[in-house]
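Sending over a structure as structure tokens; questions will come in a sec.
Note that this is a trimmed complex: some chains were dropped, and none of the rest were shifted.
In this document, chain identifiers A and B correspond to the written order of the chains, with residue numbering beginning at 1 in each.
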Amino acid sequence: MYSFKNDYSEGTHERILKALIESNLEQTEGYGEDVYTQKAIELMKERIGRSDVDIHLFVGGTQTNLTVISAFLRPHEAAIAANTGHILVHETGAIEATGHKVISIKVNDGKLRPEDIKPALDAHTDEHMVKPKMVYISNPTEIGSIYSKNELELLSKFCRENKLILYVDGARLGSALCSEENDMELSDLGKLVDAFYIGGTKNGALMGEALVICNDSLKEDFRFHIKQKGALLAKGRLLGIQFLELFKDDLYFDLARNANAMANLLKKEITAAGYKFLTHSPSNQVFPILPDKLIEKLQAEYSFYIWEKVDEYNSAVRLVTSWATKEEEVLGFIENLKKFTVNK
Amino acid sequence: MYSFKNDYSEGTHERILKALIESNLEQTEGYGEDVYTQKAIELMKERIGRSDVDIHLFVGGTQTNLTVISAFLRPHEAAIAANTGHILVHETGAIEATGHKVISIKVNDGKLRPEDIKPALDAHTDEHMVKPKMVYISNPTEIGSIYSKNELELLSKFCRENKLILYVDGARLGSALCSEENDMELSDLGKLVDAFYIGGTKNGALMGEALVICNDSLKEDFRFHIKQKGALLAKGRLLGIQFLELFKDDLYFDLARNANAMANLLKKEITAAGYKFLTHSPSNQVFPILPDKLIEKLQAEYSFYIWEKVDEYNSAVRLVTSWATKEEEVLGFIENLKKFTVNK
């Protein structure tokens, strides 16, 4: 049974494993104050093109999101997210548990634009309602779409004009930045947003997300918040070593490129087999619409999520590729898909 | 510069590293639903001698404590801890951040006994005060002392009579259970307390704590709380693989035994050199009282914490040994201590 369920089914890239092995018996300072972490941070700052950002390493994404939002907002302030937003749907109320409402905006493609946000600002008029203060977006979004540079610029401008903090959840940021349709770089994020994180867990690390705080006013005492939320890893070097390896050359992007290439191959072949997709997704998640009977047969050999029912006989499924997905597995899947299609 | 600062300065035991390498490219389910985690849990249940406990793996100790206390208590209920308790002093208000007061009880040796707790119960008489509902202890305590089986039995009885949840922070539980003065086993904990955790981070794992919930009434929906607190690791197998390796034979205890043996050696030799200790500590932390001038010289070669000033010329320092501490390093330290003592 091969899995296209997600991009964290395997361990880590062999270079990361090697780096962990080589440093294993060294003694280092705890809590991210080790030399590996410091070096990794320096390398990422160079990539971002700003030496003045603050970078903190976390173990996971929900942890990063709840620490960031709780640290950045005052109690009466709320975050705005697309209705598909991870913090709205898949984090068990982690943000609300820190005291903050998340305002849901219904959109079709997972992306927030100024015209989607404006009505929410207008509707929150006085102290009987929460005060919208942060715009939370994911790139790529939870349904695989990505922001263009122009879209992010417009959003950034809108947020600055309206004193809104713009925060980007980059759980799969590598896949977005390496998409064929992408026209942005890390350095653009560094200029346009207040904070974002560079996801490692879903791009070949054992675990780890690198939070980048660009806005000076949000930096103060941030490590207190990390510790308070239980997110300060004792052997912080584990994160440092991994991000150092990912960013000492292009490994981070190479891994994302493999995931995207495999997703593109899936899209091409599934299209060739005559199927359509639920949504346009230029990153490492694809959402083909398949007959339920075909899905049933595929499930005997492959593991993946059924995303949603489309009509009486068809459903969209989610196939996720990763840094570790091999072309032979994709081709095998396609072969099965064709075989079951013929036999239907 | 050799470090006696803590027991998480190195990476992990080579067997754990090997297990990670061997399983690296396997695909597994996420979020702790993989086979490694299930096997590790089975092995720990056997050690505890109860198949009916629930076991959940966490990345770190503060994370475990805040998830547990937040899940177990209603909003008006409070935890009771010794004044040295980790949740009171060193977790940046993590427990209060989930809404709960921690009641501090002043004790001398880090340990709570029924007679220490009773006055706090008596002082909380009505709805104008929080309701004490949990007793939080650490074994070993933050200053290295350990509970005897009889002490834990008395505490357990008292808690049950007073409807208090008894929770044991076992960040260094291996060291306690392998202490020469210990007369308890994991199975005793399983019988006497409502929940406890088996610390991995400070006993040779890369990271990881295994929470054991013994009391049925505290088990429901616990995974929701783990997720909400950002503590559900995507590649949960990383924790499972480590605890599987630690408990497939006696590795967990062997590692603790090394830490204790090295601490005992330190105590023996420091005593022989004519120094006294701040507190009786039969586990892997020792607190010798040394002349400030000697401390200054030692600091040029070794890294460790100065615990507290004892008088005008002397301070207690904290030396921590670990699974990775080598006898030659301890002997080297002693040699230096003696050399600097002679030259003082």
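Rule of thumb we're sticking to: a contact is a pair of C-beta atoms (placed from the backbone, for glycine too) under 8 Å apart; a residue touches a chain by one contact, two chains touch by 3 or more.
Just so it is clear, the model here is predicted, and its values are computed rather than measured.
> Please state how many copies of the single repeated sequence make up the complete complex in this structure file, given that 2 appear here.
All together, the file's complex is an assembly of 4 copies.
To be clear about the criterion, only the chains that are shown with their structure count from here on.
> Rounded to the nearest 5 degrees, how far is chain A rotated relative to chain B when their C-alpha atoms are superposed?
180
> Could you give the separation in Å between the centres of chain A and chain B, each centre being the mean of its C-alpha atoms?
34
> Per the contact definition, I'd like the list of chain B residues that touch chain A in the complex.
2-3, 5-6, 8-12, 14, 17, 20-21, 23-30, 59-67, 91-94, 97-98, 201-202, 206-207, 224, 227-235, 237-238, 324
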